[in-house]
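With one protein chain held back, the other chains of the complex are shown just where they sit.
The first chain written gets the first letter, and so on, giving A, B and C; residue counts start at 1 in each chain.
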Amino acid sequence: MIDFVQTTVDGVMVGCSYGLLAIGFTLIFGVIRRLNLSYGPSIMVGAYLGTFLYVQFGAGPLLVAVAVVAGAAIAGIYVERLCFAPMKGGAGVASMVSSFAIWMQLEQAMILLLPRHTYAFPALATGAPWEFGPFTLRPDQLLMLILAIATGIIVNTIIYRTRFGTGLRLVTSNQIAAHLVGVNVRNVMLGAFALASAVGGFAGFLVLAIDQQVTPMFGMWATIKGLIAMMIGGLGSVPGAIAGGLVLGVIEAHAQGLVGPQARDLTAYLLLFLCLVLRPGGLFGKAPEADGAFSSRST
Amino acid sequence: MDDHVVSVLSNIGVISFVALSAYLLLLTGEISFGQQAFFGIGAYAAAIATAMWGWPLAAGLMLGALAGASSALLVGLPTLRLHGLYFAVATLAFAEMIRILLELFHYQVAVDGELVGPNGTDGFGGIRYVFQNKIGAFEYMLLIYTLLATALAGLWLLERSRLGVAFRMIGGDETLAKTSGIAITRHRMIAAALAGALAGIGGGLYAHLTTYIEPRIFDIMLGVHALAYGLIGGLGTALGPLLGVLIDIGLLGSTRLFSGYRMIVFGGLVAVLLIFRPRGLLNEEMVHRIGSFWRRVWPTDPSQKSHGKT
Amino acid sequence: MSAEILKVSGLATSYGKIEALKGVDLRVESGKVTCLLGPNGAGKTTLMMTIAGILQARRGSILLEGKQLVGLSPANIVTQGVALVPENRLVFPQMSVRENLLAGAYQRNDKVGIAGDIERMYTRFPRLRERSEQLAGTLSGGEQQMLAVARALMSRPRLLLMDEPSLGLAPMVVADIFRIISELNRDGTSIFLVEQNAHMALQVAHHFYLMEQGKVTFDGTPGELAEDEVIQRAYLGTSRRSDP
Partner (left out) sequence: MKKTAMLSAAAFIGINLVFPAAAAQNIRAKADVVCEPTKENLTYDCKIKLVDARTNAPLTGVTLTVGADMPSMPGVHNLRSVIAQAQGDPGNYRAILELEMTGVWALRLDITGATRDRVVKVLRFGDD
């Protein structure tokens, strides 16, 4: 029982960052209705820039966080300009493959910047774990939880309280209708990529700061975790993304606790597969409508 | 022929199978991120057959194709209802599950006093059929291309058959295809099985080419590459994916041109190419244009044209 | 001849290699209802989408009171005072009726004015007041059409473009829609209307155009031609009749 609670708490901590990753993914999906495979690699660009500053100049966590977020946002804008903005409506597969090509490009560029396999990443906070009776809580994990929740609140405010957020919601809801009420759809898309990559970048910063190391696999890792959490929660839904992230985090933690590290990933994919087969709309979304936007048919 | 050239050409030939596999599904309008799973299953099946059970290569490759096709059918059943992104991600999830299961797969027997067989993340080495039977690198390359040519001829015939027309119709507009009386479910299953078999044979050839396989080879990178090859080379003809592989592995991967910067150049080129040609270099329009040019240069007897009318 | 609010000349729009509009000329008079009739596939919706800036014109010009609209973004065209009520009632389905109305005022910043306009819309369309907090996707077809019109009006357009407002609606609702069109026009809004329902359209229109295969083939006032002649020309086609 005690183990169960402890594992669940640990899972929630990680799940928060998954949730943030999924929010970014889902924001992009909402406006472009297709998959941006370069989402994780954009975050990796930020992560490597931050690591570079840390390794070369000994930058502190705050500066590194700013670099990660800014780097991710800039890379996100680059991806939007090159892979999505120029594509005429319907070229869904082409822009997705294009985002994959840019994934390869960004990854290699970062490997050129930092060619070693592993680099150290600054810790979020140091200090001995707190003990509450039988439970332990690492201060950096608690800080991560707080920062993740704060980020969620900020994103929520941007989406529901700003003019840009209104535009974003309108484009997500119905792109043509958004055009017709005077939303500058191109700007909103660009903004969505920047915002989403920045949020993803911050999530990436939190995860790396807990792990205290970064490898070239991080880009793929971020794409996959964000994708799974997004799909479990329901495509295009921000509350779903958070829920999907938490579910993924908790279930992974338990799978790892019960069976072992390989079971962790296996369970994550099994959960995703079952979710898609049994409830394609995700745990919290609606069943998918016959959406032609993402299909090779309409290219 | 230079050993390096033979090795590169062999690689191109083998990877072409998985590219064709993804292309076949694209024809029916489905994007799969998971064809690498059937490539991997085929590789393991064929390698187990020759290296551990002492089967001849031909039988091993057949087993690989069979394993690829049957596992494609198996995953096809629950994912049939899914489309577009949902199908793509479901295939990805399946392929990653297979990869992790292969990481947990330990099955070894002693051959000549040495343990051979899948050993989890440590891979599966000693797939030495080609060497034991003194098949030279060049001869093995010929085998790969003979099989590839057979597969292409099969695809060429398929695209001109009723089945192929049905595939393109489903890919074009499923509702329309349904109202034209095409059994969608059955055709999608057939396409999935054929694609699985293609990937399976390719995997079997790959295992015997490199003599060493491990689960990591069959991860999402390979799958998305396979998909990308079709898009780069063009969706107008089965030669498109081959062109894609040729450009990537042949032109960029194997020359030391841009070494270290290869992906930066290649990634950018692909992105720019897709802006101007979202259906690849050899898209339907280009294929049509080449076709009419060919007919002008090489006019055929007009009476032969009537066979398309049935 | 009274002042024109919209003048379209030589307008051509293509989808890939298929030219949907092949040089369209027409004008919408200020303060009047102008109607465009024609068979399916004539290019009517393409014309509307091109005026609204969603589709790019290949040639020709669109002048709104002398100001060129070709090349402007859809958002910019809304700012110029043009609003389109699109075909098939494109509302924001997961948003409430009130949020949809607020979306219509996306480009405005005057909170007080917007609140007043929402109140006016509720007075004009009482059903929308009843459904204020309901999600737009759950409204009936007629209610969605009302909402689409009200949303377009929220931007305070000088020219209202309407694409097939009666499509797929019950006759009672269609009558309602046309009553509202007349009312809006009486209040001073210029209206350019695409319709399949020629009978209803000719009752409200001051001027009408016939369009066929991407070209305007006839224009006149409703009295000028017998109604069945118009219908004959608009939906059965005449211009190519003599061709072999």
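The definition used in the following text is that a residue touches a chain if its C-beta (ideal position, glycine included) is under 8 Å from a C-beta of that chain, and two chains touch if they have at least 3 such contacts.
The structure presented is a predicted model; accordingly, all values stated were derived computationally and were not measured.
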| item | value |
| --- | --- |
| Which displayed chains the hidden chain touches across the whole complex | A, B |
| Option from B:23, B:129 or B:167 whose C-beta touches the chain left out | B:129 |
| Option touching the unshown chain, where B:41, B:57, B:93 or B:148 are the choices | B:57 |
| Missing-partner contacts on chain A, residue numbers | 111, 115-118, 216 |
| Interface residues of chain B (partner: the chain not displayed) | 3-4, 7-8, 11-12, 14-15, 50, 54-58, 111-114, 122-123, 125, 128-129, 131-136, 138-140, 142-143, 146, 206, 210-212, 214, 216-217, 219, 221-222, 249, 253-254, 256, 259-260 |
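As a working rule, only the chains that are shown with their structure count from here on.
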| item | value |
| --- | --- |
| Centroid comparison with chain A (C-alpha atoms), farthest chain | C |
| Chain pair that, of all pairs, has the most C-beta pairs in contact | A-B |
| Euclidean distance of C-alpha centroids - chain A vs chain B, Å | 31 |
| Whole-Å separation of chain centres (CA-atom averages), chain B against chain C | 50 |
| Residue list for chain B, restricted to those that touch at least two other chains | none |
| Touching residues on chain C, where the partner in the complex is chain A | 52-54, 73-75, 78-79, 83-84, 86, 90-95, 102-107, 151-152, 154-155 |
| Chain B residues within the chain A interface of the complex | 26, 29-31, 78-79, 81-86, 88-90, 93-94, 96-97, 100-101, 103-104, 171-174, 220-221, 224, 227-228, 231-232, 235, 260-264, 266-272, 274-275, 278-279 |
| Contact set on chain A toward chain B in their complex | 34-35, 37, 82-83, 86-88, 91, 93-98, 100-109, 112, 220, 224, 227-228, 231, 235, 262, 265-266, 269-270, 272-273, 276-277, 280, 288, 290-297, 299 |
